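Here is the structure we will look at.
All protein chains but one are shown in place.
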């Protein structure tokens, strides 16, 4: 399968990991999800990210998920391999790359503080995983408590050739995209593909700032695809209208701690997951939360009108 | 002036502190703001919060701001007095309560970890400030890194009689409001007034969950007032429509780190502040950010229609 | 092999994981270490702790280490199984318990904040690992940023029957030992075995406070054994004299970040490890650090006299 590169563009949907209520993997739902993402027009998939409940899986299960997905689709598949140590990171990476993954995503351990520590970490990661494994740097201070400044990202992009993509979810982050693109234009760093996360909460402006697309798990990936397309075509007003219709739900789903439960609930309602179960320890929506989400879905449908989602 | 109590309701607008470009206090703008908030129909004001650039002020300046406001309005005024130590907290509290403040707001130092430490802190605060000073507990983990569980808040509400209000901005926080109201209904804690912050990002559901109102600084306080009124009147659909029109801007303004610059820029555009200057160290909006905000304002005006905001 | 229980006493030496310079496991040194610890008179061993470079190992390697050790000794062996998720924690635990481990040690993820979160975490751990697996709770705020108050430990001891031991390395922690023993005496919690870590930095007082022994990796485990024995026999003065002789080195070895390099260097000098290599990423001592350690060893030898260590 093709690898991700520094000019990769489009929407990489972050897939949840489906479970049965008893905690067993639900691979049928996984395959259904893959088909759904393909139909929605995404450009790639990302597995085992923060929202993929990766830490609850054994390595064997993680590999099973990846094998199931890559055998179902020709879309490029990025796999989250963040781990507290290089032993298991290397082992998982070797397995999934052998299966045909397009690259791996690595978030920083939350003990990193100084610029040198962060650059040093990704240098070590690249050395450990091997020069031929494309790496996505996940820049998500809200979750990781690691702040990557523009100079740090400039250094990583320049010093670590196998880092080809930034999963951008700093917050606030619009100026950061502009600053990175300016640094690139000034010849201070090689190009990185920038795909934006944060549940899509700022996607109405991120593309204009220079992002290449989105890598996030919003339960309506069609919206992400449409946003990227409409912006590329210059239909800005239409893009904003569409985005604003989804924003109440995007905002609700983006809450740290409960977002995954919202996402799985909606995907179950949409017939994609057989249940909304998370593997223990997890949480499900309260009745009141379900009612709130239902209301948001009703209002979304009304606003989107004939599109009938 | 009246003090805040456990049944206080409505909208407490958090006012920014106006500065001239050279860093001097701009008290004329402060007075203009007060008049504006009164006209908007708010029920009270909050000064010197996180968004009030309080740490950049000397105590004398802080007192000057409070004196200016309380002499301009009969609205109850809550004053943020968070400080790393009890010396300056006590000194500022004494001065502002003597001036006629309605209560003080205290956020936790970010070194607190255990339940006992948090309860102990507010117990000490109350003892230091005196039993007659009403206290607002600020529950804002995103900024303070202090997580107050429902049992902790239950204990504080029961153990510390002068704590009468919770500024609720945990995230996610809807379930927390419900849990607190359930604990109150079960007789496990005395009532607290709950006013919600977070820039208003979840105000469409917070009132329904049992909040008493909002305490936040969104640049259109009229929206906050309308939301509280519409919800109280049972006009839920209208409330959601109004909220959704504002959400793209609310979301943009709520970004930590740049939110205050957005707020001051819009308040300057609305003719309320003479400049959008922050005292050093601060930031102002980039030209691209200004254009993004302008676009959001244009779209808001179009959606709100004849209300002409 | 016997399991650890709530009355376990003595010295559990934390063993480093020996590597060759190329990063391969050095199992011959591992066996030599085991024999050395037995000769030194320790009561048990702890593998794959913070100082065991556990995160750098694959699960297969971790199991290989444990298998090597349990087949070499009849001493009870505790295994560190801390992991960001329950998937790999459960998998490793099952393997090492099947090999004959005496229990497992679990440190808290550094995202835990509230009392309920901490108690809930260990409740989930116990449920995941199974009721028959004895658990050591590692209370090490300096490294984990998780503060476990006495009420939290009281709750864990009472609510989670399979938690039988506390690895105590809070700092300062002497009062905590007394408080836990007082809670036990008052019937507020069942007994926990308390073994102290922190490199032994406070072992001269910890036994008197009620600790059952030490679980740490100081490069002279003979000192730990002697301290426990001398204190039990009431030879307090002799215990303090011996301790004070070692304290300059204990203090030097206890530095976070460089302590393991000191430990491995001395164990190499003592002929126990074939090299002082750490698996990447690691560090070795600078020439100046080596000279400082050599000086401390010379001074220790002079003070300890005929014991000739």
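The first chain written gets the first letter, and so on, giving A, B and C; residue counts start at 1 in each chain.
We adopt the following convention: contacts are C-beta pairs under 8 Å (C-beta built on N, C-alpha and C of every residue); 3 or more make two chains touch, one makes a residue touch a chain.
Being a predicted model, the structure only gives us computed values, none of them experimental.
The absent chain, not drawn in this view, touches the displayed chains A, B, C throughout the complex. Remark: the omitted chain is touched by one listed residue; of C:209, C:263 or C:279 this is C:209.
Considering C:41, C:190 or C:248, the position touching the chain not shown turns out to be C:248 (whole complex). For the options A:152, A:192 or A:207, the residue in contact with the chain missing from this view is A:152. Shown as candidates are B:55, B:130 or B:271; the residue that touches the absent chain is B:55. Residue-level contact of chain C with the missing chain is found at 142, 171-172, 174-175, 178, 201-202, 204-205, 209, 240, 243-244, 247-248, 251, 255-258, 286, 288-289, 292, 295, 299. For chain B, the residues in touch with the chain missing from this view are 53-59, 61, 83-88, 90-91, 110-111, 120, 124, 127-128, 280-281.
By the touch rule set out above, chain A reaches the unshown chain at residues 113-117, 141, 146-149, 151-152.
One rule holds for everything that comes next: only the chains that are shown with their structure count from here on.
Per-chain CA centroids place chain A at a distance of 33 Å from chain B.
One simple way to say how far apart two chains are is to compare their mean CA positions; for chain A and chain C this gives 38 Å.
Multi-chain contact residues, meaning those touching two or more other chains, do not occur anywhere in chain B.
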